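With one protein chain withheld, the remaining protein chains of the complex are depicted in position.
What follows is subunit A.
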Amino acid sequence: MTQYEGITRRGMLGLVGAAAATVPLDSGAAGAQAASGEVTVRMTVNGSATSLTVDPRVTLLDALRERLQLTGTKKGCDRGQCGACTVHVDGRRVVSCLTLLATLDGASVTTIEGLADGDRLHPLQQAFIEHDGFQCGFCTPGQIMSAAAVIAEGGARTDAEIREQMSGNICRCSAYPGILAAIRQARTEMR
């Protein structure tokens, strides 16, 4: 019989947005002010120490894509509405489009490029391939990063929970059934 979920899709989008918004508040440090109005941020990206001096308007998403050439993280809306830009900051999933780089001094960032263990795919990456959890692939890095965090948070226990917790990541190709199957499989392998 069908599960009737309690949380609405709007509720879910709100939760994801809220998670992103709390990062700046929690991380505290505002970053060192550079002479030209730019800020210098020192952080760890996929395990490597990185220092960037940027315009304070730069988001984490644009910093990854345009400054660090980590283009695996995608921009689908730039407004926190689609989840394509999901990365991990200090182990929590955030939408990087709503995260200003200047707030991340001292933070540790993991992107899709940092998920695999060398040439060995992460169980989620492998499961997405096996269950065809994508078509065009544009939402896929965000889906996988969200799923990894959801599983790590101890969520994704039931199909209904996966569907709710993954509802901040839109897939217009609508590969949702494959994504669900992939998360189910990887959940077992990751625990």
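What we mean here is this: a residue touches a chain if its C-beta (ideal position, glycine included) is under 8 Å from a C-beta of that chain, and two chains touch if they have at least 3 such contacts; residues count from 1.
Just so it is clear, contacts and distances are computed from a predicted model.
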UniProt protein name of the chain not shown, from "Sarcosine oxidase subunit delta", "Serine/threonine-protein kinase RsbT", "ABC transporter permease" or "Xanthine dehydrogenase YagR molybdenum-binding subunit": "Xanthine dehydrogenase YagR molybdenum-binding subunit"
Hidden partner chain, touching residue among A:G47, A:G91, A:G106 or A:P177: A:P177
Per the touch rule stated above, subunit A touches the missing chain via residues 1-2, 4-5, 7-9, 12-13, 55, 57-58, 62, 65-66, 69-79, 81-82, 84, 111-113, 115-116, 121, 124-126, 128-130, 132, 134-141, 144, 162-164, 166-180
